[in-house]
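Moving on to subunit A:
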Amino acid sequence: MAFSRNLSCFPGITLALAASIALIGCGQKEEPKPQAAAPAAVPAPAPAAPPPKPEVTVKLGHVAPMTGPQAHLGKDNENGAKLAVEELNAQALEIGGAKIKFELLVEDDGADPKQGTIVAQKLVDAKVNGVIGHLNSGTTIPASKLYADAGIPQISPSATNPKYTQQGFATAFRVMANDIQQGKVLGEFAAKQGVKTVAIIDDRSAYGQGLADEFKKAAETAGLKVVATEYTNDKATDFKAILTKIKSKKPDMVFYGGMDAQGGPLAKQMKELGLKAKFLGGDGVCTPEFMKLGGPATDGHYCSMPGVPLEKMAKGPAFKEKFVKKYNTEIQLYAPNVYDAVMVMADSMKRANSVEPAKYLPEVGKTSYEGVTAKIEFDEKGDLKGGAISLYQYKAGQLSYVETLGGGVVEAVKEAAQATGEAAKAVAGAAVDAAKEGTKAAAEAVKSTADATKAAVEKK
Partner candidate 1 sequence: MRTWFNTLTPRTIFGLTLITVALLALPFVAALGGQAWVRIVNFAILYVFLALGLNIVVGFAGLLDLGYIAFYAVGAYLWALLASPHFGLHLPFWVILPLGAIVACFFGILLGAPTLKLRGDYLAIVTLGFGEIVRIFMNNLNAPINITNGPQGITLIDPVAIGNFKFSTGSTVFGIDISGPQKYYYLLLVLVLAVIAINVRLQHSRIGRAWQAIREDEIAAKAIGINTRNMKLLAFAMGASFGGVAGGIFAAMQGFVSPESFSLIESVMILAMVVLGGMGHIPGVILGAILLTVLPEALRYAVVPVQKALFGAVLADPESLRMLIFGLALVLVMRFKPAGLWPSPDRRRELAEKAR
Partner candidate 2 sequence: MSAKGEVLLQAQAVAKHFGGVKALRDVSLTIRRGEVYGLIGPNGAGKTTFFNCMTGLYVPDGGSFIFDGAPLKADAPDQVADRGIARTFQNIRLFGNMTALDNVMVGRHVRTQAGIFGAIFRGRAARAEEAAIRRRAEELLHYVGVEDRADDLAKNLSYGDQRRLEIARALATEPKLLCLDEPAAGMNGTETEALRLLIDGIRADGVTILLIEHDVKLVMGLCDRVAVLDYGALLIEDVPSIVQHDPRVIEAYIGVAA
Partner candidate 3 sequence: MVAEPLLIVEGLRVAYGGIQAVRGITFHINPGEMVALIGANGAGKTSTLKALSRMLDPVGGSIRYQGQEIVKLPPHRLVREGIALVPEGRGVFPRLTIAENLAMGAFTRDDKADIAADLEHVYGLFPRLKEREKQLAGTLSGGEQQMLAIGRALMSRPKLLLLDEPSMGLAPIMVQKIFEVIRMVAAEGMTILLIEQNARLALESSQRGYVMESGEITLTDEASSLLHNPKVREAYLGE
């Protein structure tokens, strides 16, 4: 990231016809922020008497599994990306002197690493300007090498395996806290709940195992006793054997590293076996699906989600509303992160005043973007800085916000004492108004929590 912003802007100027265009591209404070909240976006202020401008199509690759067991998440991601692209196009952006039209190239990697590299190559061949994806770490990691070799910026919305950004590729970013960050927070949270003993279940997937390992470390550091470590797999439906074993160890809490499709039945079977421990899981179980599959058995259980709840973010509730209205379905999991990833990419292009990967890539690293999921800034590896993690509790079939932990970026943490009080009411799917209230309250309390958050970050 050696280029300065001005340098990267320079070719844009030479190529462009009018200086006014450069103003939009390189202008900083004057630049109107994308009005993501407003469905009918106000077009960017166009310069007077515009000559007919060239139109440039910016191709963004999007990769997620559209087939296989995680296909429902893939579709969710795709929806998030589409929503972002449509909004961007509605804004009629101009970058580097050209009208920008974003086009989404959707590819399926079937969550299979081999297909992952093939579709990655396809996107490289198609000379995409950037890639959003992939969904799984297993496909994201091998594909990231191709993008790195081709110099194409890649922002994964959901690959949480730490290795993805540890490979040293300048092109790899993610807009979500990784497993290390999340596992740590979960461990700390468990300790805060006053439990003494904990049992851990992981599904032996890259995600589940990574999360469970980090949780284990954090929990032990926090003085919890891990009384049992059991395993299942991401295709299992029957967990009674391991739960029976766990029951015999009488833990206060069961931590599950894995996805909703197993987590729901797992919670149910815990109840059937009379295992009364609290349940805690990561973002994989922080879904409507989990509650649908677990039914009443999920009541009182906890889960975490990277970022800050949509309701707590300035643009969150609006996003949720738009999404539900457009697709007539609940957000599954990562759609908001995908949306943010697209927006971050577009934002970087605007700042660089270029859609050329080589030119806007340095800008991606400098991102400071107010997304729907978090204030997005990257560290030197490309990881989300701070990586706030929010905790939720399932109550009466809905996710209710508990608190946000971690996160170094002060603005990202809109959590406040009052807000926590409100949060019980501000359940997922609750009226947007309620959420807005929470947001206001949160804004006021930013300062008071800043210190606490800093302390938390330093402890890590």
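As a working rule, a contact is a pair of C-beta atoms (placed from the backbone, for glycine too) under 8 Å apart; a residue touches a chain by one contact, two chains touch by 3 or more; residues count from 1.
Keep in mind how these were chosen: all candidates are chains of the complex that A comes from, given by their letters.
Source: prediction; values computed, not measured.
**Q** Which one touches subunit A in this complex, out of 1, 2 or 3?
**A** 1
**Q** What part of subunit A is in contact with candidate 1 in the complex they form?
**A** Interface residues on subunit A, with respect to candidate 1: 66-67, 71, 108, 110-114, 117-119, 121-122, 124-126, 137-138, 141-142, 145, 149, 161, 163, 166-167, 204-206, 208-210, 231.
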